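Dumping the structure here so I can ask a few things about it.
In this view, the complex is presented without one of its protein chains, the others remaining in place.
Presenting chain A:
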Amino acid sequence: MLETKDIGYWYDHQANALYRNVNLQFAEGKTYAIVGSSGSGKTTFLSLIAGLDKPSEGEVLYNGRAINKIGLTNYRNKYVSIVFQSYNLFTYMSALDNVLTAMAITNSQHKGDKEYAIDMLSKIGIDQDMAKKNVQRLSGGQQQRVAIVRAMCCDAKVVVADEPTGNLDETNTRETIELFQELAHAQGKCVIIVTHEPEVAKMCDETIELKNKEFTTKSAIKA
């Protein structure tokens, strides 16, 4: 589904490249964890596959088509959903409006379907009353779950998440990762999570470690 072909990235000089010739493949219905030490470039890699930035060399392919050719805005709009560590919800909206807005922007097949959005929010424990309250009145865990529902409702086949559990406690972390697993296993999406937490990596189907400018794929060790 998603493939990197000889991609490399550097800020100023090629000699100081974060990595080069990266060739990875991501399949639908699976969860992937990208792990590595701080500053290794895992978030940058995520931004490349999410279409937030362009690789210095090589290309990212979505179903065999280079995302540059699809158009990065178009790619983000139709094929990929992003979940951030700091949730990045619209603070002037309710949880429900956040979901509805994302659905409207991305032309989700459920665009404008309020009942669907409420139903999706209730699945993660946010009832109708809570869904209509401003998101800032929700806890961190609840806000992250709203962010995940927002990604779920956008109908994108690829979901990328940057340290989604970074601000959550153990219980919320487990519940969040379970949500991602449900996205992959029940809805057939390709979920790629950047994390530095081994526990999160363990819960994913595959782990890709970025170490010494090299990506190494490891089989998941299921708990």
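Quick note on the criterion: contacts are C-beta pairs under 8 Å (C-beta built on N, C-alpha and C of every residue); 3 or more make two chains touch, one makes a residue touch a chain; residues count from 1.
FYI, contacts and distances are computed from a predicted model.
J.: UniProt name of the unshown chain, from "Urease accessory protein UreD", "histidine kinase", "ABC transporter permease" or "Succinate dehydrogenase cytochrome b558 subunit"?
T.: Record says "ABC transporter permease".
J.: One chain is left out of this view; which of A:T4, A:S47 or A:Q143 touches it in the full complex?
T.: A:S47
J.: Could you tell me which of A:K5, A:R20 or A:K78 touches the chain that is not displayed?
T.: A:K78
J.: Which parts of chain A face the unshown chain closely enough to count as touching?
T.: Chain A touches the chain not shown through residues 43-44, 46-47, 50, 52-53, 73-78, 82, 84, 88-93, 97, 101-102, 104-106, 134, 154, 162.
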